[in-house]
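The complex appears here without one of its protein chains, the remainder shown in place.
Letters A, B and C name the chains as they come in the text, with residue numbers starting at 1 for each one.
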Amino acid sequence: MTDVATTAIAVEAPARRKRRIPYAAIIGTLPMIIVSFSVFFVAIIFVVIWSFTNSGMFPGFNFVGLAQYTRLWSTSLWQVAVNNIWFFGVMSLCVNLVFGFLLAVFMDQNIKHESVFRTIFLYPFSMSLVVTGLAWQWILDPNLGLQESIRNLGWTDFALAPLVHRETAIYGLVVAGIWQGSGVTMAIMLAGLRGVDQEVWKAAKIDGIPTWRTYLFIVIPMMRGALGTVLLLQLTGIVRTFDLVYAMTSGGPGIATQMPAMYVISFITVRLNVGQGMAAATMLLLPIALILIIRAIVTTVQARRRGINA
Amino acid sequence: MTAEALDATGFAGPHGAKPKQLSWGRVGIYAFLVIAALFFLVPLYVMLVTSLKSMPEVREAHIFNLPREPTIQPWIDAMFNACTGRNCTGLSPGFWNSVKITVPSVIVSIIIASINGYALSFWKYKGAEFFFNLLVFGAFVPYQVVIYPIIIGMSKVHLFGTLPGIIIVHTIFGMPLLTILFRNFYSSLPIEIFKAARIDGAGFWQTFFKVMLPMSVPITVVAVILQVTGIWNDFLFGLVFAGTENIPMTLQLNNMVKTTQGTIQYDVNMAATMLTALVPLIIYFVSGKWFVRGIAAGAVKG
Amino acid sequence: MMKFTLATIAVATLLGGTAVKATDLEVIHWWTSPGESRAVNEFAKAFDNDGAGDHWVDNAIALGETARAAVMQRVAGGNPPGAAQFNPGRQYEELIKNNQLLDLTDLATKEGWDKIIRPATISDPCHIDGKWWCVPVNIHSNNWAWVSPAAFKTAGLEVPKTWDEYIADLPKLKDAGIIGFAAGGDGGGWQLNLAFGVIQTQDLGQANRDKLLKDKDQSIALGDGMKKAFTDFRTLKQYTDEGLPNRNWNDSTALVIQGKAALQIMGDWARGEFGAAGKVPDKDYVCWALPADHPLVTTSGDVIVFPKQGNPDVEAAQLRLASLLLSPKVQANFNNAKGSMPVRDDVDMSLADPCMLKGLSIIKDPANIQIDSNRWLTPDTQSAFNDLISQFWTDDSMTVEEAQQKYADILAAAQ
Partner (left out) sequence: MQTSVSVKNLTLAFGAVKVLEGLNLDVGTGEFLVLLGPSGCGKSTLLNCLAGLLEISEGQIFISGKNVTWEEPKDRGIGMVFQSYALYPQMTVERNLSFGLRVSGMPREEIEKRVARASEILQIQPLLKRKPAELSGGQRQRVAIGRALVRDVDVFLFDEPLSNLDAKLRSDLRVEIKRLHQRLKNTMIYVTHDQIEAMTLADRIAIMRNGVIQQLDTPHAVYNNPVNLFVAGFIGSPTMNFLNGRIDGSTFSIDALNIPLGNYKFEKDGVGKLDGILGVRPEHIAVGEDAKKMPFQLDSEIEIVEPMGSDTVGWTKVAGQSVTFRCSSDIPLAPGQKITIGFDPARGSLFDAQSGVRV
């Protein structure tokens, strides 16, 4: 992968100045030093520490071992939330990527009014997830929304009210998420497509490679930068999924659309059980830490191998 | 060669442009795009027509119908009259609060992030990379994970629930992505520019303000768009950190929509929803082109 | 609230004294429905006009859950509101434990709260170990059903006399296109949990219900009574509508008011909605005190707590408000508007309607008072029950036995 994060970690840009210590640079980046250290290091350490305590509304240091984690994983709310985030995450990611890519491909066919289409596809990204959630909740409202509207037209059996059924509510969320986010995927992918050397397209044509195969086997692998950006945006968005669900279903019906991030917030606010909330928060961090560690290892190994080759 | 009649040039067989078999492919492309556009437009359309209807008309549940008697009363109500509890001020205070939060947050976060990106590209000191990697990690950390320690930290410095407090929170959480953006942008500039400035005797700050900053317009536009929409649309931080007197518009919207006075006023709710989305919408309509270009140029080097 | 925090603290410290000016007192509450708004207005008016020049700064946050969360965050963040609404019970236990609430004991002793507030079960949640930490402002009972005669008429039925008759009528109501049972699923499922609590009491009986919740008795949780409660609850589900998820309580009430739904189980704050809609009891709607065979009143009203501020001016204002909340006139106005019962006997309830009178007569016998589950259960446990009940409600694949087992597990883990 060649996205931002990797370049950031892997490419050790040649030190441009070595001898003198650039005090001005240190002063200039003081906010970064403070924030990255205190928020993304110290605060996270505290999160982990508190997850081993029985902190109620206020943080304490009364350690209870793994009790919070035992409870966490035996709570059906959490299990449902974890299942949901996987399902929601994989679904939205796949649909978003495929739909966004298709849109970009179709947009790339020399169409008329491209800027009009682009604006239409992109505008939902400017809307907050709260607004998105409310708008879709309204459209999917069983009594006043799409369903009733179509029934009023005479098709009285028409049923489309995903949000009110346990099994389908999450699809409603996925649709709203796609609506909000696939435009930006399209924009990035389109930029990626346009960045592909036109002569490669010509070469493929002369080789007689069908268009779909050219996209699949030649162009997509050449768009790794764009794909990396899209993945970065989508993945970080998915892990934090909160606003959309909060506005659209509040985790319902029942607990059918609960999400891990909502679990955390619920426990540190309403349920006044910070220890439990912090345990859930730590679990949320785990996959991210894991991915970053694996990547760090992979890039170092790659760098070493490249070193041997060179 | 076919038995086609000889043409003017005296050569038989195909000549000129390949006849268009009014390619079904083209039709398909436009059909796909138009259907997709409808999918994207329907919510906006429904919100708009609903917000222009009166409640009795809304209850007829023809969400696609144009309003019979268009009225902008719901918009006026949403902006100035709608109630949350005893307060019947509509969204207007929230609007100004959002402005109060967004403007300084955007400025502060972009200044800090651009300095970060600049220093990380040209003034690497020992340890800089470590802090940057922490930031990159921070880009992936769900806000909810660190929100509690930040509440505690903010209360220790007496900034919880204040305007400076919420500005700091937005700056903190905008920093990872913005720093990555600016760092990538500056790294893609030719190092010769930096060297020339150094030879001319410019120091850290002079080089930044006189040379780098004026060159950063494209990426700054992207950063401004991202931050304005991100901060304007924020819900979680507003809910937790803003304090009562700074309640942002999104939060007020949510309060208004979830509070019902008797029967739900869908028309007012929709007007309120549209009003809340208006500022970022306008920003996108006006500058969406730059955003697309900038995100292609600045965000990621493939 | 107050443009205080920094500026005022700075000024106060600089002058080394107290600013002599009217105090703004921010009150966080979730009284946002029309009936509730009218009621809270009585408080605000009284406070603004008491001559001290103070101002009630209203901060209504929709949904109890959200409002309480806001209060907790504000306290944790060191910026607490001047006063906040809670339900009596353990919701503010942590605040007391962590010494975050203003001690009202002196005021209470002076005004003799322990004598005027009746019955004692109402003051218990505030009066802990001899100290007063909050002010009970009303008595609400969960144990009510609100019935729409119009709905039954549409279905060609008589208004039923008993709960069992109502259950028997449900299929016919459904055939007539009437929602048999109105409910909503907002806020983590508290409406459903409330209805379940009432059915639970009906099926277990008061004594067993107390034993279950207070002593966390496993055998009752797994026993036949609970089995019947879950089974009955699932029966009711067959007679609800699609709009249930996400619906607010007062929107559910509105269905009854409009005659679209036959019955809603909801606390007596629903009466305020009927009042606000201009409906007349026993004519436009009927109220049933539940459980049907032996009506009880629960102690699930509201209390106001006063988080510590460390500012004498604000503290004085807080105490003034505390006193005002209990004054007979304010109690009368507030409770009349809200549909709740006053916490003292000596207020003028001449305006009380038949429903409230029904409640007041039940409350005469302390044996008829049912202690609210909030008294014994932490918010954590309550939320877990909300989760379970709403999960059981929406997920038909969860058997009654499974639900019972989970219920028992939550009880076993409760602190």
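The rule is simple: a residue touches a chain if its C-beta (ideal position, glycine included) is under 8 Å from a C-beta of that chain, and two chains touch if they have at least 3 such contacts.
Quick caveat, the model's predicted, so the values are computed rather than measured.
Enquirer: For the chain that is not shown, enumerate the shown chains it touches in the whole assembly.
Expert: Hidden chain contacts in the full assembly come out as A, B.
Enquirer: For the chain that's not shown, point to the residue among B:13, B:201 or B:214 touching it.
Expert: Among B:13, B:201 or B:214, only B:13 touches the chain that is not shown.
Enquirer: May I ask which residue of A:67, A:222 or A:235 touches the chain that does not appear here?
Expert: Here the residue in touch with the unshown chain is A:222.
Enquirer: Among A:209, A:235 or A:289, single out the residue that touches the unshown chain.
Expert: Result: among the candidates, A:209 touches the missing chain.
Enquirer: Residue by residue, what part of chain B touches the chain that was omitted?
Expert: Spelled out for chain B, the touching residues are 1, 9, 11-18.
Enquirer: Can you list where chain A touches the absent chain?
Expert: So the residues of chain A touching the unseen chain are 197, 199-200, 202-210, 213, 217-218, 221-222.
Note that in this section only the chains that are shown with their structure count from here on.
Enquirer: Treating touching as the only link between chains, describe the layout with one word: line, ring, star, complete or other.
Expert: Contact map by chain: complete.
Enquirer: Between chain A and chain C, what is the gap in Å from one C-alpha centre to the other?
Expert: Taking the mean C-alpha position of each chain, the two centres sit 39 Å apart.
Enquirer: Express in whole angstrom the distance between the two chain centres, defined as the mean CA positions of chain A and chain B.
Expert: Distance between chain centres: 15 Å.
Enquirer: Would you give the residues of chain C that are in contact with at least 2 other chains, written as numbers and ranges?
Expert: Each of 73, 76, 186 in chain C touches at least two other chains.
Enquirer: Of all residues in chain B, which are in touch with two or more distinct other chains?
Expert: Chain B, residues with two or more chain partners: 152, 254.
Enquirer: Under the touch definition given earlier, write down the residues of chain A that touch chain B in their complex.
Expert: Of all residues in chain A, those touching chain B are 2-5, 7-9, 12-13, 15-17, 21-22, 24-26, 28-29, 31-33, 35-44, 46-47, 50, 59, 102-103, 106-107, 109, 111, 115, 117-132, 134-136, 138-139, 143-146, 148-149, 152, 179, 183, 187-188, 190-192, 194-195, 223-226, 228-229, 232, 235-236, 239-240, 242-243, 246-247, 261, 264-265, 268, 274, 277-278, 281-282, 284-285, 288-289, 291-292.
Enquirer: Which of the residues in chain A come into contact with chain C in the complex?
Expert: 56-58, 71, 75-77, 80, 137, 141-143, 161, 163-164, 166, 169, 249-256, 266-267, 269-273, 276
Enquirer: Which residues of chain B touch chain A in their complex?
Expert: 26, 29-30, 32-33, 36-37, 39-44, 46-47, 50, 58-64, 112, 115-116, 118-126, 128-129, 131-150, 152-153, 171-172, 175, 179-180, 183-184, 187, 191, 194, 203-205, 208, 229, 232-236, 250, 253-254, 257, 266, 269-270, 273, 276-277, 280-281, 283-285, 288-289, 291-293, 295-296, 299-302
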